[in-house]
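Okay, structure first, notes after.
Of the protein chains in this complex, all but one are displayed in their positions.
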């Protein structure tokens, strides 16, 4: 597999501490020509599910041969394995805690390696910062062209992740809000194809909290200023928004509790 | 025009979502040697005026041949055009909503192109994320040396933007606060030359809210700790600050309402 020299980073570290910069320093020390691109460092603390969702949604926009380093790792230092995954033309490096499960599940020929060769780590491994001491050096070595299979042993039993999926019960499709974005848009786990199959010839009735929306719009400004709407977003997911406003505030949900809120879709003709 | 391979990004997307990273992935897929530099992703949601001001203030510090991609785009998906501008040795790519108007207005020989050649976009265009699907690929193609004139048709009627400008009435100069920066400094729209022409031989009396300042200082520490001052800042604009403090808190303006507040300048001998 060709290597682009691009390494993406996704963590829940934030940017106010030097943790991300230390990882970049380690990477550049080993692989001076690599280019590091931040995906985000604002994953909700310890939320493997959110991290897994963002990786799945994002990696395909990078060229094949990119290495995606992800650290959302509440169990750092415990006996969980370090893994690297080769799938769909990309590499993924991080803890074996399910964060790469959606990628593995979608790619039957994914190769998963238990990173047990310590010569690819920093010489001194702390017990609380494997992002810097293990995953950054492994990613850097991969970017220089090192063979993944030399960096550990192939495994077949990676940790799985239960991602919440929509369910159909009687005449309704039940999903949930997965993420509130910077604009206050509520991003659900209902994919376009699932919704279309459920609706068939019918129109939707989308309920979230006290809000009921009976139509799918194409763009935000199809609704009047300050009015709520639903659309299929740029990641092909059902999204609840307010034109020139914040759906997260429009709905009377308690702040910070939007994630996990039920989204119920009915149908009418 | 030479190309530096540098592409700057300015958006109101924030950094907690993967939207900016998706744009970078698209850019690197098309133009692997380009280098992307963030200007800021914290433009106030939908504030074309703030975005336009920051671009105007910033682009000249980059080398000629740089491409400036800007997405503050509340009308995404509507019929507004996509444009690219060549002006003052730089390129600008984004929505035709006025965000580049200050640059166009200052450069009589600016060339403006309606980006209507879809072969320079991603193959699948969503209706809600033109930053990723249109502006990122166009910018990337430009950075590889593609001719701007092949990417669309020259237009003469770009959307204009009413930037608030200072006005002189009777014996006073009236401006307003355009931006509160990270330090709580209040940045006005009164340029050094406008102020100097107004003042002539006189000294200023600067009024904002209940505050009156009768002098221009050179540096923040010319005022005592915790005291307010006015100075001409590094962008040549009149700025109200508090030494080792926050002017935005010192003034009894409601938080978030500073922008737009009137700044009145009188003169005395």
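Letters are used for the chains, namely A and B, taken in the order the chains are written, and counting of residues starts over at 1 for each.
The rule is short, and it goes like this: contacts are C-beta pairs under 8 Å (C-beta built on N, C-alpha and C of every residue); 3 or more make two chains touch, one makes a residue touch a chain.
A quick note: this is a predicted structure, and the numbers were derived from the prediction, not measured.
> Among B:58, B:78 or B:107, choose the residue that contacts the chain missing from this document, as touch is defined above.
Final answer for the missing-chain contact: B:58.
> Quick one: which of A:2, A:16 or A:252 touches the chain that's been left out?
A:16
> Check each of B:106, B:165, B:244 or B:262 against the chain that is not shown and name the one that touches it.
Missing-chain contact among the listed residues: B:244.
> Since one chain has been left out of the picture, which residues of chain A touch it in the full complex?
Residues 12-19, 21-22, 24-26, 28-29, 32, 36, 45-46, 74-78, 126-129, 132-133 of chain A touch the chain that is not shown.
> Under the stated touch rule, tell me which residues of chain B contact the chain that is not displayed.
Given the touch definition above, chain B has residues 4, 6, 8, 15, 35, 37-42, 54, 57-58, 61-63, 66, 179, 181-183, 218-221, 231, 233-234, 244 touching the missing chain.
Criterion: only the chains that are shown with their structure count from here on.
> I'd like the angle of the rotation relating chain A and chain B after CA superposition, in degrees, nearest 5.
Here the rotation carrying chain A onto chain B measures out at 120 degrees.
> So, what's the distance in Å between the C-alpha centres of chain B and chain A?
31
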